[in-house]
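Comments concern the structure below.
With one protein chain withheld, the remaining protein chains of the complex are depicted in position.
Each chain gets a letter, A and B, in the order it is written, and its residues are counted from 1.
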Amino acid sequence: MAKIGKTLLKLDNVTMKFGGVTALNGVNLEVKEGEILALIGPNGAGKTTVFNVITGVYKQTSGIVNFDGISLGNQKRYQVTALGVARTFQNIRLWGDMTALENVITATDVHKKSGLVGALFGLPRARREEAENRERAMEILRFIGIDEYSDRLAKNLPYGVQRRLEIARALGTSPKLVLLDEPAAGFNPAEKVELAATIKKVRDAGYTVLLIEHDMSLIMGISDRVVVLDFGTKIADDIPSVVQNDPRVIEAYLGVPADAS
Amino acid sequence: MKIRNYWNLRDFGASIWENAGRPMRVAIVLISILLVGLLPFMGGSFLATPIASFDAVLVYPVGMFVLMSLGLNIVVGKSGMLDLGYVAFFAIGAYTMAILGTTTKLNTWEIMPIGIAFAMIAGVLLGIPTLRLRGDYLAIVTLGFGEIVRLVVLNSTWSKGPNGIANIPMPPHFGPLKFELENQRLFFWVVMAMILLTIWMIRRLTVRRPGRAWEAIRQDEDAAELMGVHTLKYKIWSFTLGAAVGGAAGVLYASKNLYIAPEMFTLNVSILILACVVFGGIGNIWGVIIGATILGYLPDRIRFISDARLLVFGLVLVIVMNFRPDGLLPRKKREKAIVKKGANA
Partner (left out) sequence: MFSVLIDQFWSLTIAGVALGFIYVLVSLGYTMVYGVLRMINFANSEIFMWGTFGTIVTSRDIFGYTQTSAPATGGKLALVLISQLLMSMAVAGVTAIFVEYVAYRRLRAKGTNRLATLISAIGISIVLSELMRLLTDSRPVGSPRVLEKIILTEVWGANIRLDTVVTIFAAALIYFLLERFVKLSRMGKAIRAVSMNEDAAKLMGVNLNRVITTTFLVGGLATGAAGFFYITVFEYTKFNIGFTMGMAAFTAAVLGGIGNIRGAFFGGLFLGLLEVYASAVLGTQWKAVTVFIVLVLVLLFKPNGLFGEAVQTTRA
(Lines give C-alpha, C1' and ligand atoms only; values in the text may rest on other atoms or scores of the structure.)
Protein backbone atom coordinates (compact mmCIF):
# COMPACT_ATOMS: atom_id res chain seq x y z
CA MET A 1 0.00 0.00 0.00
CA ALA A 2 1.24 3.38 -0.92
CA LYS A 3 1.42 5.96 1.82
CA ILE A 4 -1.18 8.70 1.76
CA GLY A 5 0.52 12.05 1.74
CA LYS A 6 -0.25 15.74 1.49
CA THR A 7 -3.20 17.29 -0.32
CA LEU A 8 -2.70 17.17 -4.06
CA LEU A 9 -5.96 18.59 -5.36
CA LYS A 10 -8.29 20.87 -3.51
CA LEU A 11 -11.68 22.15 -4.65
CA ASP A 12 -12.71 25.02 -2.48
CA ASN A 13 -16.38 25.95 -2.52
CA VAL A 14 -16.70 25.30 -6.26
CA THR A 15 -19.99 26.27 -7.89
CA MET A 16 -20.82 25.64 -11.52
CA LYS A 17 -23.93 27.07 -13.10
CA PHE A 18 -25.24 26.57 -16.62
CA GLY A 19 -27.77 29.27 -17.24
CA GLY A 20 -30.30 28.69 -14.49
CA VAL A 21 -29.14 25.18 -13.64
CA THR A 22 -26.70 24.69 -10.78
CA ALA A 23 -24.60 21.63 -11.56
CA LEU A 24 -22.25 22.03 -8.62
CA ASN A 25 -23.15 23.88 -5.50
CA GLY A 26 -20.27 24.91 -3.25
CA VAL A 27 -18.39 21.63 -3.50
CA ASN A 28 -15.34 21.11 -1.30
CA LEU A 29 -13.11 18.23 -2.18
CA GLU A 30 -9.61 17.17 -1.28
CA VAL A 31 -7.58 14.48 -2.96
CA LYS A 32 -4.47 13.39 -1.11
CA GLU A 33 -1.33 12.09 -2.69
CA GLY A 34 -1.30 8.36 -3.12
CA GLU A 35 -4.95 7.65 -2.44
CA ILE A 36 -7.78 6.24 -4.50
CA LEU A 37 -10.73 8.53 -4.02
CA ALA A 38 -14.07 7.48 -5.42
CA LEU A 39 -16.63 10.05 -6.48
CA ILE A 40 -20.12 8.60 -6.51
CA GLY A 41 -23.67 9.82 -6.76
CA PRO A 42 -26.88 9.27 -8.68
CA ASN A 43 -27.07 10.23 -12.35
CA GLY A 44 -26.90 13.98 -12.84
CA ALA A 45 -25.28 14.54 -9.47
CA GLY A 46 -22.47 16.51 -11.09
CA LYS A 47 -19.64 13.97 -11.02
CA THR A 48 -18.45 14.46 -14.57
CA THR A 49 -18.88 18.21 -14.10
CA VAL A 50 -16.26 17.98 -11.34
CA PHE A 51 -13.88 16.40 -13.83
CA ASN A 52 -14.69 19.01 -16.43
CA VAL A 53 -14.01 21.83 -14.00
CA ILE A 54 -10.71 20.32 -12.88
CA THR A 55 -9.47 19.75 -16.41
CA GLY A 56 -10.55 23.16 -17.63
CA VAL A 57 -13.36 22.06 -19.95
CA TYR A 58 -15.64 24.35 -17.94
CA LYS A 59 -14.66 27.43 -16.03
CA GLN A 60 -16.30 27.28 -12.63
CA THR A 61 -18.77 30.03 -11.80
CA SER A 62 -17.11 30.56 -8.43
CA GLY A 63 -14.69 28.85 -6.09
CA ILE A 64 -11.08 27.79 -6.40
CA VAL A 65 -9.48 24.67 -7.80
CA ASN A 66 -5.96 24.22 -6.51
CA PHE A 67 -3.64 21.53 -7.78
CA ASP A 68 -0.27 20.92 -6.22
CA GLY A 69 -0.07 24.51 -5.02
CA ILE A 70 -1.20 26.06 -8.33
CA SER A 71 -4.61 27.54 -9.01
CA LEU A 72 -6.08 25.95 -12.12
CA GLY A 73 -8.42 28.87 -12.69
CA ASN A 74 -6.50 30.52 -15.51
CA GLN A 75 -4.79 27.50 -16.99
CA LYS A 76 -5.59 26.31 -20.48
CA ARG A 77 -6.64 22.71 -20.86
CA TYR A 78 -3.33 21.51 -22.23
CA GLN A 79 -1.52 23.34 -19.44
CA VAL A 80 -3.59 21.55 -16.83
CA THR A 81 -2.45 18.30 -18.40
CA ALA A 82 1.15 19.46 -18.41
CA LEU A 83 0.87 20.28 -14.71
CA GLY A 84 0.00 16.68 -14.00
CA VAL A 85 -3.73 16.02 -14.32
CA ALA A 86 -4.89 13.46 -16.86
CA ARG A 87 -8.27 11.97 -17.47
CA THR A 88 -10.25 9.31 -19.26
CA PHE A 89 -13.66 9.78 -20.79
CA GLN A 90 -16.95 8.18 -19.90
CA ASN A 91 -17.74 7.79 -23.58
CA ILE A 92 -14.48 6.51 -25.00
CA ARG A 93 -12.67 9.24 -26.91
CA LEU A 94 -9.59 7.61 -28.30
CA TRP A 95 -8.14 8.70 -31.62
CA GLY A 96 -9.63 5.86 -33.59
CA ASP A 97 -7.44 6.10 -36.67
CA MET A 98 -4.23 5.90 -34.67
CA THR A 99 -2.74 2.71 -33.33
CA ALA A 100 -2.86 1.99 -29.61
CA LEU A 101 0.81 2.81 -29.35
CA GLU A 102 0.43 6.10 -31.21
CA ASN A 103 -2.40 7.08 -28.92
CA VAL A 104 -0.09 6.76 -25.95
CA ILE A 105 2.92 8.31 -27.69
CA THR A 106 0.84 11.37 -28.52
CA ALA A 107 0.08 11.74 -24.83
CA THR A 108 3.75 11.37 -23.87
CA ASP A 109 4.59 14.34 -26.11
CA VAL A 110 3.26 16.74 -23.50
CA HIS A 111 6.51 16.91 -21.53
CA LYS A 112 8.80 16.99 -24.53
CA LYS A 113 10.57 20.05 -25.81
CA SER A 114 11.32 19.34 -29.44
CA GLY A 115 9.04 20.96 -31.97
CA LEU A 116 8.49 21.37 -35.63
CA VAL A 117 12.00 22.33 -36.66
CA GLY A 118 13.50 19.41 -34.78
CA ALA A 119 11.07 17.03 -36.43
CA LEU A 120 11.70 18.47 -39.88
CA PHE A 121 15.46 18.25 -39.79
CA GLY A 122 15.69 15.21 -37.55
CA LEU A 123 17.71 17.10 -34.94
CA PRO A 124 19.34 14.92 -32.28
CA ARG A 125 17.00 15.98 -29.51
CA ALA A 126 13.92 15.27 -31.60
CA ARG A 127 15.26 11.83 -32.50
CA ARG A 128 16.12 11.08 -28.90
CA GLU A 129 12.72 12.20 -27.67
CA GLU A 130 10.94 10.16 -30.32
CA ALA A 131 12.80 7.07 -29.13
CA GLU A 132 12.14 7.85 -25.48
CA ASN A 133 8.44 8.38 -26.15
CA ARG A 134 8.11 5.13 -28.00
CA GLU A 135 9.84 3.21 -25.25
CA ARG A 136 7.84 4.90 -22.52
CA ALA A 137 4.55 4.33 -24.36
CA MET A 138 5.37 0.66 -24.85
CA GLU A 139 6.23 0.39 -21.18
CA ILE A 140 2.85 1.83 -20.24
CA LEU A 141 1.00 -0.53 -22.56
CA ARG A 142 2.82 -3.43 -20.90
CA PHE A 143 2.05 -2.01 -17.48
CA ILE A 144 -1.66 -1.89 -18.27
CA GLY A 145 -1.40 -5.26 -19.93
CA ILE A 146 -2.46 -4.41 -23.47
CA ASP A 147 0.93 -4.36 -25.21
CA GLU A 148 -0.09 -7.13 -27.59
CA TYR A 149 -2.50 -4.64 -29.20
CA SER A 150 0.09 -1.91 -29.68
CA ASP A 151 -0.06 -1.89 -33.48
CA ARG A 152 -3.82 -2.16 -33.82
CA LEU A 153 -5.91 0.85 -34.73
CA ALA A 154 -7.74 2.06 -31.65
CA LYS A 155 -11.12 1.89 -33.34
CA ASN A 156 -10.65 -1.81 -34.12
CA LEU A 157 -9.82 -2.80 -30.55
CA PRO A 158 -12.23 -4.78 -28.39
CA TYR A 159 -14.29 -2.61 -26.07
CA GLY A 160 -12.50 -3.63 -22.90
CA VAL A 161 -9.11 -2.93 -24.43
CA GLN A 162 -10.29 0.50 -25.53
CA ARG A 163 -11.28 1.30 -21.95
CA ARG A 164 -7.86 0.21 -20.76
CA LEU A 165 -6.16 2.11 -23.53
CA GLU A 166 -7.88 5.24 -22.26
CA ILE A 167 -6.16 4.68 -18.93
CA ALA A 168 -2.86 3.98 -20.67
CA ARG A 169 -3.17 7.16 -22.68
CA ALA A 170 -3.85 9.17 -19.52
CA LEU A 171 -0.76 7.66 -17.90
CA GLY A 172 1.18 8.61 -21.01
CA THR A 173 1.06 12.25 -19.92
CA SER A 174 2.98 11.25 -16.74
CA PRO A 175 0.33 12.69 -14.47
CA LYS A 176 0.39 13.06 -10.72
CA LEU A 177 -3.38 12.70 -10.61
CA VAL A 178 -5.43 10.44 -12.86
CA LEU A 179 -9.15 11.08 -13.25
CA LEU A 180 -11.02 7.96 -14.31
CA ASP A 181 -14.56 8.54 -15.57
CA GLU A 182 -16.50 5.30 -15.18
CA PRO A 183 -13.67 3.04 -16.28
CA ALA A 184 -15.74 -0.09 -15.64
CA ALA A 185 -18.80 0.98 -17.62
CA GLY A 186 -20.07 -1.96 -19.66
CA PHE A 187 -17.73 -4.47 -17.99
CA ASN A 188 -18.77 -7.90 -16.83
CA PRO A 189 -17.93 -8.96 -13.24
CA ALA A 190 -14.72 -10.74 -14.22
CA GLU A 191 -13.49 -7.73 -16.16
CA LYS A 192 -14.37 -5.51 -13.22
CA VAL A 193 -12.21 -7.58 -10.89
CA GLU A 194 -9.36 -7.31 -13.33
CA LEU A 195 -9.87 -3.56 -13.67
CA ALA A 196 -9.89 -3.12 -9.89
CA ALA A 197 -6.50 -4.81 -9.78
CA THR A 198 -5.25 -2.50 -12.53
CA ILE A 199 -6.42 0.61 -10.72
CA LYS A 200 -4.68 -0.52 -7.55
CA LYS A 201 -1.58 -1.20 -9.55
CA VAL A 202 -1.74 2.30 -11.01
CA ARG A 203 -1.96 3.78 -7.55
CA ASP A 204 0.82 1.58 -6.21
CA ALA A 205 3.01 2.81 -9.05
CA GLY A 206 2.79 6.27 -7.52
CA TYR A 207 -0.21 7.86 -9.22
CA THR A 208 -3.08 9.38 -7.29
CA VAL A 209 -6.49 8.28 -8.54
CA LEU A 210 -9.81 10.09 -8.53
CA LEU A 211 -12.47 7.77 -9.80
CA ILE A 212 -16.09 8.11 -10.86
CA GLU A 213 -17.86 4.79 -10.66
CA HIS A 214 -21.29 3.32 -10.22
CA ASP A 215 -20.31 -0.16 -9.20
CA MET A 216 -20.40 -0.20 -5.42
CA SER A 217 -18.53 -3.44 -4.91
CA LEU A 218 -15.69 -2.18 -7.06
CA ILE A 219 -15.56 1.08 -5.15
CA MET A 220 -15.76 -0.52 -1.73
CA GLY A 221 -12.99 -2.88 -2.71
CA ILE A 222 -10.37 -0.42 -3.81
CA SER A 223 -11.04 3.11 -2.63
CA ASP A 224 -9.46 4.69 0.40
CA ARG A 225 -12.19 7.27 0.66
CA VAL A 226 -15.56 7.94 -0.95
CA VAL A 227 -17.17 11.28 -1.71
CA VAL A 228 -20.88 11.32 -2.48
CA LEU A 229 -22.50 14.02 -4.58
CA ASP A 230 -26.21 14.56 -4.88
CA PHE A 231 -27.73 17.37 -6.95
CA GLY A 232 -24.37 19.10 -7.09
CA THR A 233 -23.86 19.09 -3.34
CA LYS A 234 -21.45 16.96 -1.36
CA ILE A 235 -23.44 14.86 1.09
CA ALA A 236 -20.79 12.47 2.40
CA ASP A 237 -17.00 12.17 2.51
CA ASP A 238 -15.51 9.29 4.47
CA ILE A 239 -14.04 5.81 4.35
CA PRO A 240 -16.14 3.35 2.34
CA SER A 241 -17.64 1.43 5.25
CA VAL A 242 -18.95 4.61 6.88
CA VAL A 243 -20.32 6.07 3.66
CA GLN A 244 -22.05 2.81 2.86
CA ASN A 245 -24.17 3.10 6.00
CA ASP A 246 -24.78 6.83 5.88
CA PRO A 247 -28.55 7.36 5.87
CA ARG A 248 -28.29 10.41 3.57
CA VAL A 249 -26.39 8.39 1.02
CA ILE A 250 -28.90 5.58 1.19
CA GLU A 251 -31.65 8.12 0.73
CA ALA A 252 -29.95 9.63 -2.30
CA TYR A 253 -29.77 6.20 -3.81
CA LEU A 254 -33.25 5.30 -2.62
CA GLY A 255 -34.64 2.40 -4.50
CA VAL A 256 -31.24 1.45 -5.78
CA PRO A 257 -29.72 -1.36 -3.75
CA ALA A 258 -26.16 -0.60 -2.73
CA ASP A 259 -24.71 -3.50 -4.70
CA ALA A 260 -26.48 -2.80 -7.98
CA SER A 261 -24.56 -1.22 -10.80
CA MET B 1 -8.05 -12.47 -50.49
CA LYS B 2 -4.59 -12.04 -51.93
CA ILE B 3 -5.87 -11.12 -55.38
CA ARG B 4 -8.25 -8.63 -53.88
CA ASN B 5 -5.32 -6.95 -52.20
CA TYR B 6 -3.72 -6.25 -55.54
CA TRP B 7 -6.80 -4.47 -56.71
CA ASN B 8 -6.22 -2.04 -53.90
CA LEU B 9 -3.69 0.27 -55.42
CA ARG B 10 -2.71 1.82 -52.14
CA ASP B 11 -1.99 -1.46 -50.38
CA PHE B 12 -0.28 -2.78 -53.48
CA GLY B 13 2.08 0.17 -53.59
CA ALA B 14 2.61 0.05 -49.85
CA SER B 15 3.45 -3.65 -49.90
CA ILE B 16 6.11 -3.22 -52.58
CA TRP B 17 7.61 -0.37 -50.61
CA GLU B 18 7.62 -2.22 -47.30
CA ASN B 19 9.16 -5.35 -48.69
CA ALA B 20 11.93 -3.44 -50.40
CA GLY B 21 15.32 -3.00 -48.80
CA ARG B 22 17.10 0.33 -48.61
CA PRO B 23 18.95 0.09 -51.97
CA MET B 24 15.76 -1.03 -53.61
CA ARG B 25 13.89 1.93 -52.15
CA VAL B 26 16.53 4.39 -53.32
CA ALA B 27 16.29 2.81 -56.76
CA ILE B 28 12.50 3.10 -56.82
CA VAL B 29 12.66 6.75 -55.84
CA LEU B 30 15.37 7.62 -58.37
CA ILE B 31 13.66 5.79 -61.22
CA SER B 32 10.33 7.45 -60.43
CA ILE B 33 11.95 10.87 -60.35
CA LEU B 34 13.69 10.16 -63.64
CA LEU B 35 10.49 8.97 -65.30
CA VAL B 36 8.48 11.96 -64.15
CA GLY B 37 11.37 14.23 -65.10
CA LEU B 38 11.22 12.90 -68.65
CA LEU B 39 7.53 13.74 -68.98
CA PRO B 40 8.08 17.04 -70.85
CA PHE B 41 9.55 15.01 -73.72
CA MET B 42 6.30 13.10 -74.12
CA GLY B 43 4.57 16.02 -75.82
CA GLY B 44 4.31 14.24 -79.15
CA SER B 45 2.50 11.22 -77.73
CA PHE B 46 -1.15 10.54 -76.99
CA LEU B 47 -0.70 12.81 -73.99
CA ALA B 48 -0.49 15.89 -76.21
CA THR B 49 -2.83 18.73 -75.29
CA PRO B 50 -4.75 20.54 -78.02
CA ILE B 51 -4.78 24.10 -76.67
CA ALA B 52 -1.61 24.82 -74.73
CA SER B 53 1.72 23.11 -75.33
CA PHE B 54 2.23 19.96 -73.33
CA ASP B 55 5.23 21.16 -71.35
CA ALA B 56 3.36 24.34 -70.41
CA VAL B 57 0.39 22.27 -69.22
CA LEU B 58 2.76 20.19 -67.13
CA VAL B 59 3.90 23.33 -65.32
CA TYR B 60 0.53 24.96 -65.03
CA PRO B 61 -1.98 23.62 -64.19
CA VAL B 62 -0.59 20.14 -63.47
CA GLY B 63 2.61 20.81 -61.53
CA MET B 64 1.31 23.87 -59.75
CA PHE B 65 -1.92 22.11 -58.81
CA VAL B 66 0.04 19.20 -57.36
CA LEU B 67 2.23 21.58 -55.38
CA MET B 68 -0.64 23.65 -54.04
CA SER B 69 -2.76 20.60 -53.32
CA LEU B 70 0.06 19.17 -51.22
CA GLY B 71 0.18 22.46 -49.35
CA LEU B 72 -3.57 22.61 -48.81
CA ASN B 73 -3.53 18.97 -47.80
CA ILE B 74 -1.40 19.84 -44.78
CA VAL B 75 -4.28 22.00 -43.59
CA VAL B 76 -7.34 20.10 -44.77
CA GLY B 77 -6.04 16.56 -44.80
CA LYS B 78 -3.59 16.40 -41.96
CA SER B 79 -5.26 18.57 -39.38
CA GLY B 80 -8.85 18.58 -40.65
CA MET B 81 -9.35 22.33 -41.02
CA LEU B 82 -11.24 23.56 -44.05
CA ASP B 83 -9.31 26.45 -45.57
CA LEU B 84 -11.28 28.01 -48.43
CA GLY B 85 -8.99 30.98 -48.84
CA TYR B 86 -5.91 29.15 -49.95
CA VAL B 87 -5.70 31.33 -53.04
CA ALA B 88 -4.78 34.25 -50.77
CA PHE B 89 -1.36 32.77 -50.02
CA PHE B 90 -0.81 31.99 -53.69
CA ALA B 91 -1.68 35.62 -54.46
CA ILE B 92 0.64 36.95 -51.76
CA GLY B 93 3.53 34.94 -53.16
CA ALA B 94 2.74 36.05 -56.71
CA TYR B 95 2.46 39.72 -55.82
CA THR B 96 5.65 39.62 -53.79
CA MET B 97 7.43 38.29 -56.86
CA ALA B 98 5.75 40.77 -59.17
CA ILE B 99 6.46 43.86 -57.09
CA LEU B 100 9.97 42.98 -55.95
CA GLY B 101 10.84 41.56 -59.35
CA THR B 102 9.85 44.74 -61.17
CA THR B 103 11.10 47.31 -58.65
CA THR B 104 14.31 45.76 -57.28
CA LYS B 105 17.25 43.87 -58.70
CA LEU B 106 16.41 40.71 -56.75
CA ASN B 107 15.94 37.60 -58.86
CA THR B 108 13.32 34.87 -58.48
CA TRP B 109 15.37 32.69 -56.17
CA GLU B 110 16.15 35.61 -53.89
CA ILE B 111 12.50 36.64 -53.80
CA MET B 112 11.30 33.09 -53.14
CA PRO B 113 12.12 33.10 -49.40
CA ILE B 114 10.64 36.58 -49.05
CA GLY B 115 7.41 35.50 -50.74
CA ILE B 116 7.24 32.41 -48.56
CA ALA B 117 7.85 34.53 -45.48
CA PHE B 118 5.08 36.97 -46.40
CA ALA B 119 2.65 34.12 -47.01
CA MET B 120 3.58 32.58 -43.67
CA ILE B 121 3.17 35.89 -41.86
CA ALA B 122 -0.27 36.27 -43.43
CA GLY B 123 -1.03 32.71 -42.33
CA VAL B 124 -0.07 33.47 -38.73
CA LEU B 125 -1.94 36.77 -38.69
CA LEU B 126 -5.09 35.16 -40.01
CA GLY B 127 -4.58 31.98 -38.02
CA ILE B 128 -4.15 33.40 -34.53
CA PRO B 129 -7.61 34.92 -34.34
CA THR B 130 -9.53 32.51 -36.55
CA LEU B 131 -8.15 29.09 -35.74
CA ARG B 132 -9.95 29.22 -32.41
CA LEU B 133 -13.17 29.07 -34.39
CA ARG B 134 -15.12 25.94 -35.09
CA GLY B 135 -14.84 24.20 -38.44
CA ASP B 136 -17.54 25.88 -40.48
CA TYR B 137 -16.80 29.34 -39.11
CA LEU B 138 -13.20 28.83 -40.07
CA ALA B 139 -14.31 27.85 -43.55
CA ILE B 140 -16.33 30.99 -44.06
CA VAL B 141 -13.72 33.30 -42.58
CA THR B 142 -10.99 31.87 -44.79
CA LEU B 143 -13.38 32.13 -47.73
CA GLY B 144 -13.79 35.80 -46.94
CA PHE B 145 -10.08 36.29 -46.44
CA GLY B 146 -9.28 34.90 -49.88
CA GLU B 147 -11.69 37.36 -51.43
CA ILE B 148 -10.43 40.26 -49.33
CA VAL B 149 -6.87 39.77 -50.50
CA ARG B 150 -8.11 39.90 -54.07
CA LEU B 151 -10.18 43.03 -53.39
CA VAL B 152 -7.23 44.73 -51.74
CA VAL B 153 -4.92 44.16 -54.71
CA LEU B 154 -7.75 45.10 -57.06
CA ASN B 155 -8.32 48.44 -55.35
CA SER B 156 -4.80 49.48 -54.42
CA THR B 157 -2.34 51.55 -56.38
CA TRP B 158 0.81 49.70 -55.31
CA SER B 159 -0.57 46.60 -57.00
CA LYS B 160 -1.58 48.58 -60.11
CA GLY B 161 -5.21 47.66 -59.41
CA PRO B 162 -7.14 45.77 -62.09
CA ASN B 163 -4.40 46.34 -64.68
CA GLY B 164 -2.12 43.93 -62.92
CA ILE B 165 1.66 43.88 -63.08
CA ALA B 166 3.50 43.09 -66.28
CA ASN B 167 7.14 42.53 -67.18
CA ILE B 168 7.87 40.29 -64.25
CA PRO B 169 11.35 38.86 -64.77
CA MET B 170 11.95 35.18 -65.46
CA PRO B 171 14.24 33.27 -63.19
CA PRO B 172 17.97 33.64 -64.05
CA HIS B 173 19.44 30.74 -65.95
CA PHE B 174 21.15 27.79 -64.27
CA GLY B 175 24.47 27.66 -66.10
CA PRO B 176 23.62 26.48 -69.62
CA LEU B 177 19.95 25.85 -68.76
CA LYS B 178 17.78 28.82 -69.69
CA PHE B 179 14.20 29.50 -68.67
CA GLU B 180 12.13 30.33 -71.71
CA LEU B 181 8.46 30.74 -72.57
CA GLU B 182 8.46 28.47 -75.60
CA ASN B 183 10.00 25.59 -73.74
CA GLN B 184 8.93 25.23 -70.15
CA ARG B 185 10.86 22.04 -69.35
CA LEU B 186 13.07 23.83 -66.88
CA PHE B 187 10.08 25.28 -65.08
CA PHE B 188 8.66 21.81 -64.81
CA TRP B 189 11.83 20.52 -63.21
CA VAL B 190 11.79 23.39 -60.72
CA VAL B 191 8.17 22.65 -59.81
CA MET B 192 9.14 19.01 -59.46
CA ALA B 193 11.93 19.92 -57.09
CA MET B 194 9.52 22.02 -55.03
CA ILE B 195 7.04 19.14 -54.96
CA LEU B 196 9.74 16.74 -53.78
CA LEU B 197 10.78 19.16 -51.08
CA THR B 198 7.18 19.47 -49.93
CA ILE B 199 6.72 15.70 -49.89
CA TRP B 200 9.91 15.38 -47.86
CA MET B 201 8.67 17.98 -45.40
CA ILE B 202 5.25 16.39 -44.99
CA ARG B 203 6.67 12.91 -44.55
CA ARG B 204 9.17 14.07 -41.98
CA LEU B 205 6.57 15.90 -39.96
CA THR B 206 3.89 13.26 -40.24
CA VAL B 207 5.83 10.50 -38.53
CA ARG B 208 6.93 12.72 -35.69
CA ARG B 209 5.36 14.84 -33.01
CA PRO B 210 3.72 17.50 -35.22
CA GLY B 211 2.06 14.83 -37.34
CA ARG B 212 0.69 13.08 -34.27
CA ALA B 213 -0.61 16.35 -32.90
CA TRP B 214 -2.36 17.15 -36.21
CA GLU B 215 -3.80 13.68 -36.41
CA ALA B 216 -5.12 13.93 -32.86
CA ILE B 217 -6.61 17.35 -33.59
CA ARG B 218 -8.26 16.08 -36.74
CA GLN B 219 -9.84 13.12 -35.02
CA ASP B 220 -10.91 14.70 -31.75
CA GLU B 221 -9.71 18.16 -30.98
CA ASP B 222 -11.08 18.32 -27.46
CA ALA B 223 -9.50 15.03 -26.51
CA ALA B 224 -6.22 16.25 -28.02
CA GLU B 225 -6.21 19.36 -25.92
CA LEU B 226 -7.09 17.44 -22.77
CA MET B 227 -4.19 15.10 -23.45
CA GLY B 228 -1.83 18.03 -23.45
CA VAL B 229 -1.61 18.91 -27.15
CA HIS B 230 -1.22 22.66 -27.59
CA THR B 231 -3.91 22.58 -30.26
CA LEU B 232 -3.83 26.22 -31.29
CA LYS B 233 -0.07 26.17 -31.79
CA TYR B 234 -0.17 23.10 -33.99
CA LYS B 235 -3.14 24.38 -35.94
CA ILE B 236 -1.30 27.60 -36.65
CA TRP B 237 1.76 25.63 -37.73
CA SER B 238 -0.31 23.55 -40.07
CA PHE B 239 -1.99 26.62 -41.52
CA THR B 240 1.31 28.44 -41.86
CA LEU B 241 3.12 25.56 -43.57
CA GLY B 242 0.24 25.28 -46.00
CA ALA B 243 0.55 29.02 -46.59
CA ALA B 244 4.29 28.68 -47.20
CA VAL B 245 3.75 26.14 -49.95
CA GLY B 246 1.03 28.32 -51.49
CA GLY B 247 3.33 31.34 -51.34
CA ALA B 248 6.17 29.46 -52.99
CA ALA B 249 3.84 28.34 -55.76
CA GLY B 250 2.75 31.97 -56.21
CA VAL B 251 6.30 33.26 -56.59
CA LEU B 252 7.10 30.70 -59.24
CA TYR B 253 3.79 31.26 -61.02
CA ALA B 254 4.37 35.01 -61.33
CA SER B 255 7.90 34.45 -62.56
CA LYS B 256 6.70 31.96 -65.15
CA ASN B 257 3.66 33.91 -66.30
CA LEU B 258 5.49 37.27 -66.47
CA TYR B 259 2.19 39.00 -65.87
CA ILE B 260 -0.33 38.79 -63.04
CA ALA B 261 -3.66 40.48 -62.36
CA PRO B 262 -6.24 40.22 -59.57
CA GLU B 263 -8.62 38.18 -61.74
CA MET B 264 -6.19 35.25 -61.57
CA PHE B 265 -6.70 34.95 -57.84
CA THR B 266 -10.41 34.40 -57.41
CA LEU B 267 -12.13 32.03 -55.06
CA ASN B 268 -12.24 29.56 -57.94
CA VAL B 269 -8.57 28.75 -57.47
CA SER B 270 -9.21 27.73 -53.86
CA ILE B 271 -12.06 25.54 -54.98
CA LEU B 272 -10.04 23.91 -57.77
CA ILE B 273 -7.27 23.03 -55.34
CA LEU B 274 -9.73 21.75 -52.76
CA ALA B 275 -11.31 19.56 -55.43
CA CYS B 276 -7.87 18.11 -56.26
CA VAL B 277 -7.28 17.24 -52.62
CA VAL B 278 -10.72 15.75 -52.15
CA PHE B 279 -10.71 13.82 -55.42
CA GLY B 280 -7.37 12.14 -54.80
CA GLY B 281 -7.94 11.33 -51.16
CA ILE B 282 -7.92 13.77 -48.30
CA GLY B 283 -4.85 13.21 -46.15
CA ASN B 284 -2.98 10.86 -48.46
CA ILE B 285 -0.15 12.62 -50.29
CA TRP B 286 0.02 10.09 -53.11
CA GLY B 287 -3.72 10.32 -53.58
CA VAL B 288 -3.53 14.09 -53.63
CA ILE B 289 -0.77 13.99 -56.24
CA ILE B 290 -2.75 11.67 -58.48
CA GLY B 291 -5.95 13.66 -57.97
CA ALA B 292 -4.30 16.98 -58.78
CA THR B 293 -2.59 15.49 -61.82
CA ILE B 294 -5.83 14.16 -63.23
CA LEU B 295 -7.90 17.25 -62.46
CA GLY B 296 -5.14 19.53 -63.69
CA TYR B 297 -4.54 17.64 -66.89
CA LEU B 298 -7.96 16.51 -68.08
CA PRO B 299 -9.49 19.94 -68.79
CA ASP B 300 -6.55 20.68 -71.06
CA ARG B 301 -6.78 17.33 -72.80
CA ILE B 302 -10.52 17.19 -73.28
CA ARG B 303 -11.76 20.42 -74.64
CA PHE B 304 -15.34 20.51 -73.49
CA ILE B 305 -14.27 20.11 -69.88
CA SER B 306 -12.14 23.19 -70.07
CA ASP B 307 -15.20 25.39 -70.62
CA ALA B 308 -17.06 23.87 -67.74
CA ARG B 309 -14.01 23.15 -65.64
CA LEU B 310 -15.34 24.62 -62.44
CA LEU B 311 -18.71 22.94 -62.84
CA VAL B 312 -16.96 19.61 -63.14
CA PHE B 313 -14.87 20.36 -60.08
CA GLY B 314 -17.96 21.30 -58.07
CA LEU B 315 -19.58 18.03 -59.09
CA VAL B 316 -16.41 16.21 -58.08
CA LEU B 317 -16.72 17.67 -54.59
CA VAL B 318 -20.34 16.62 -54.19
CA ILE B 319 -20.00 13.20 -55.76
CA VAL B 320 -16.78 12.21 -54.03
CA MET B 321 -18.07 13.30 -50.64
CA ASN B 322 -21.30 11.42 -51.10
CA PHE B 323 -20.03 8.21 -52.61
CA ARG B 324 -16.35 7.86 -51.88
CA PRO B 325 -15.48 10.31 -49.11
CA ASP B 326 -11.94 8.95 -48.91
CA GLY B 327 -11.21 9.80 -52.54
CA LEU B 328 -9.29 7.71 -55.08
CA LEU B 329 -6.54 6.64 -52.72
CA PRO B 330 -7.84 6.64 -49.18
CA ARG B 331 -5.81 7.77 -46.23
CA LYS B 332 -3.36 5.13 -45.10
CA LYS B 333 -4.82 3.07 -42.32
CA ARG B 334 -1.44 2.11 -40.91
CA GLU B 335 -2.32 -1.24 -39.46
CA LYS B 336 0.56 -3.12 -41.01
CA ALA B 337 1.57 -5.00 -37.90
CA ILE B 338 -1.77 -6.70 -37.64
CA VAL B 339 -1.21 -8.29 -41.03
CA LYS B 340 2.16 -9.63 -40.03
CA LYS B 341 0.83 -10.93 -36.74
CA GLY B 342 -2.02 -12.63 -38.52
CA ALA B 343 0.45 -14.38 -40.79
CA ASN B 344 2.51 -15.65 -37.88
CA ALA B 345 -0.43 -16.99 -35.93
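Heads up, the rule we're going with is that a residue touches a chain if its C-beta (ideal position, glycine included) is under 8 Å from a C-beta of that chain, and two chains touch if they have at least 3 such contacts.
Everything numeric here is computed off the predicted structure, so don't read it as measured data.
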{"item": "Touching residue (missing chain; options B:I16, B:I31 or B:I148)", "value": "B:I148"}
{"item": "Of B:T130, B:T240 or B:T293, the residue in touch with the unshown chain", "value": "B:T130"}
{"item": "Residue ranges of subunit B at the interface with the undisplayed chain", "value": "76, 80, 82, 84, 129-130, 132-133, 135-137, 139-141, 143-145, 147-148, 151-152, 154-155, 222, 267, 271, 274-275, 278, 282, 307-308, 310-311, 313-319, 321-322, 325"}
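One rule holds in what follows: only the chains that are shown with their structure count from here on.
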{"item": "Subunit B - residues contacting subunit A, complex", "value": "201, 204-205, 208-213, 215-216, 219-220, 222-231, 237, 331, 333-338, 341"}
{"item": "Residue ranges of subunit A touching subunit B (in the complex, touch as defined)", "value": "55, 57, 76-78, 81-82, 86-87, 89, 93-99, 102, 105-107, 109-110, 112, 114-116, 119-122, 126, 129-130, 150-153, 156, 169-170, 172-173"}
